[in-house]
Structures are given as structure tokens and as C-alpha cells.
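Of the protein chains in this complex, all but one are displayed in their positions.
Naming follows writing order (A and B), and every chain is counted from residue 1.
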Amino acid sequence: MSPLQAVQVNAGALYTAFEFAAVFASAVSGVIEARQRRLDAVGTFVVAFLTAFGGGTLRDVLLDRRPFYWVAHEWMVWAVFVLTLSAPWLLRFSSGNVSARALIVFDAIGLGIFSAAGTQLAIAMGMPPFTAVMMGVITAVCGGLLRDIVCNEMPMILRDGRPYATCAFLGNWALLGLLAVGVAESAAVTLGAILIFTLRVLTLRLGVELPR
Amino acid sequence: MSPLQAVQVNAGALYTAFEFAAVFASAVSGVIEARQRRLDAVGTFVVAFLTAFGGGTLRDVLLDRRPFYWVAHEWMVWAVFVLTLSAPWLLRFSSGNVSARALIVFDAIGLGIFSAAGTQLAIAMGMPPFTAVMMGVITAVCGGLLRDIVCNEMPMILRDGRPYATCAFLGNWALLGLLAVGVAESAAVTLGAILIFTLRVLTLRLGVELPR
Partner (left out) sequence: MSPLQAVQVNAGALYTAFEFAAVFASAVSGVIEARQRRLDAVGTFVVAFLTAFGGGTLRDVLLDRRPFYWVAHEWMVWAVFVLTLSAPWLLRFSSGNVSARALIVFDAIGLGIFSAAGTQLAIAMGMPPFTAVMMGVITAVCGGLLRDIVCNEMPMILRDGRPYATCAFLGNWALLGLLAVGVAESAAVTLGAILIFTLRVLTLRLGVELPR
């Protein structure tokens, strides 16, 4: 194996680990949300599934791309399934410990990774820049949007005035800027994801509000 | 025509008759629901259409399969159209007779047939087992889910605690099990549909509840 191939394999392994972290973080946040809404076991699974895979699936439908992430990695659906079934016990033990802060951090991890990965994927499929940025935003925010729609709630991202899609939007442009100045793809994606995570946590901490 | 071909033709005719029954049962349940919500004629048609064709259409979008069932069988959309237009008269005559029990039975017929047919179709398209089972569940339950979303209601299947998607999920695994032990496809699909119908009606009668 040449050094170049080693780097490519490592980049692939890095992506896989990243995506796994994002799916897991999103599924956990979905399960917590479902418990707060007192859904039954099926509702909990649907909400966890949509939060984890909904944004990427919508992006793949829009890009006409198959197989979906959860078809190619079927064991991850099983993992969400087991997580759902064990949620009543898990959350009973941890209800005092799963603070609102943990939910925010899990969610921000998913936001950063899904945004950057979605943008990179759309670029790799030959999409023009603005569309690629939008595909990254869709990947990151539409899981939560679909969850809110299915749960018959006004989606958080349309009304709470906190930068969320905005962080993804700005970070994705930064990612494209890094690529344009010659930064390696894996570095650009990693830096983009970190930037989006940081923007989200920082704007929440500082109380930044969108214009209305 | 050889005996084998005759069996195949019969299996095809059987599927067609099954699907027609499922579409018709779902459209009727959609019309009844729409009348209960006092929708106008367009709303009634949209709700009947979504209940009858929504789950299969979503499945076909996910599987990237064309033409849709209602494009290939355009006369069935006409049938739903005529059913919608005649609904005010039909339901005026029958309002005392269309009991809640009839609605449950019509709905359970659609659940069983759509589940089994969707699973078989996904298997035939080369999907892995868990995905095939999920596609069967999506075919069966997403018509009602889309109807509830469009009508701005909390979807029944997420919260009422009665086994519905669960019956489809278990029955689809049974169908795959029958295929795995060598049962003929048409027999497996028929038995799967009957099992799902029976599970649904039985768990409702026995008052079985999902964990919450």
C-alpha cells in the first residue's frame, strides 16, 4: 500500500467513523425527544429513525442517489432499533444525567458532520456551489424538520430565531472556500464540521438571534 | 399453456385482485375519514388518494421504481375519483351501517395486503431483508401517515399504542421466513397478508398495548 492509498483509506475510515458518530448522536437526540412527547415504541423508533436518517434520505432522493445510507449500512438501522427498545430502561437510569446541555451537544455534532458530509457529497456528484451548500443544509436540518412535521409540531428551525440552518449554511460556504484554495478534501470537511459545531454552540451561548 | 405458466398467470391475477381489494378498501376508509373531518370535495379526494396510493408511492420513490401503481393503472385513480364524488350520497344512505367495525376491517385488509406485497416487491428488487421488511411496513402504514400529516393531525400510528406497524413488521418477517424454508412466493405472500390481518384484528380485540 502506497502512502497515498493509506491516506485515502484513512480518509474513508475517518468519514465512516464521523458518519457513525452523527447517526448515533442524532438517534439519541431523537429518542430523548420521543420520550418527552410520550410516544409509544413505534413512534419512538420512527422519530429516532427520521432524526438519524431523514435528512440524508431526503438529500439522496433529491440527488437521485441510491442506495440510501441506511440500506447500505443496514446494521445501523438495527442499532437504532435496539436503542429504541432499550430506551425506557436507559432513560430511567439516566434521566437525571441527560441534561439539556447533552441534547444540545449531541444535536450540534450531528449538525456539523451531516452538513459538511452532505456538501462534499453533492460537490462530488457535480452539483453547482449553491445547490451543494443547500444539499448540505438539507442533510443536516431536514431530519429534525421531518421529525417535527410527523409529530405535528411547528418546526423549531422555522421559528425559534436561533442560528441553526444558518450555521450550516455559513460553514458549508467556508468548506467550499477551503476546497477552492486547495485544501485537501478530508481536511476541508473536518474543518467545516468543526466550524459548524462551534458556530452552533457559540451562538447559543452568546444568545445570538436571527432577524425577524 | 403449460401447467407452470397457468400457475404463474393465476398468481399474477391473484396479485392484481389482491391489490385492487387493498386499494379499494383503503380508498373507502379514506373517504370515511375525510367526511368525518368535514373536508370539501378536493380534500376528500386528496385524503382518499393518499390513503390508497400514498404508501406505495413513497415506497416506489425510495426504491426509485417507475411507473407508480396509479400511473400504470390509471383507471383506479378514476375509480377513487368517482368514489369521492359519490361519497356524499353513498354515505348518506349508509351512515347508520358503516360501523366503526367496518372501518377497522377495511383498514386491516389494506394493512395485510400492502405489507406483504411491498415486502415481496422489495425482495424481488434485491433489497436486503431488513430493508425489505421496512419497505413493506412503509407501503402499508405511510398512506395513513401522509393522510394524518396533510390533515394536520398527530399521526395515529405514533401514539395510540395499538400494534399496527408492529403487526406488519412481524408478519413481513414471517413472510421472509416462509420464503427461506422454500414456500412458493404466492403462498408466502398470501399467508403473510392473512397473518398480518389476523394479528391486527386480534390485538385490537384483545386490547394489546405497545410498551411506552
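Quick note on the criterion: contacts are C-beta pairs under 8 Å (C-beta built on N, C-alpha and C of every residue); 3 or more make two chains touch, one makes a residue touch a chain.
Small disclaimer: the values here were computed from a predicted structure and weren't measured.
*Asks:* Just one of A:Asn152, A:Ser186 or A:Thr203 touches the chain that is missing; which is it?
*Replies:* In the complete complex, the chain left out is touched by residue A:Asn152.
*Asks:* Using the touch definition up top, pick the residue from B:Ala27, B:Val77 or B:Ala132 that touches the left-out chain.
*Replies:* Reading the full complex, the residue touching the unseen chain is B:Val77.
*Asks:* Mind listing the subunit A residues that contact the chain we can't see here?
*Replies:* 61-62, 64, 127-128, 130-131, 134, 145, 148-149, 152-155, 157-161, 164-166, 209-212
*Asks:* Kindly note down the residues of subunit B that lie in touch with the hidden chain.
*Replies:* 38-43, 46-47, 57, 61, 64, 66, 68, 70-71, 74, 77-78, 88, 149-152
In the analysis below, only the chains that are shown with their structure count from here on.
*Asks:* Taking each chain's centre as the mean of its CA atoms, how far is subunit A from subunit B in angstrom?
*Replies:* Centres of subunit A and subunit B (C-alpha means) sit 32 Å apart.
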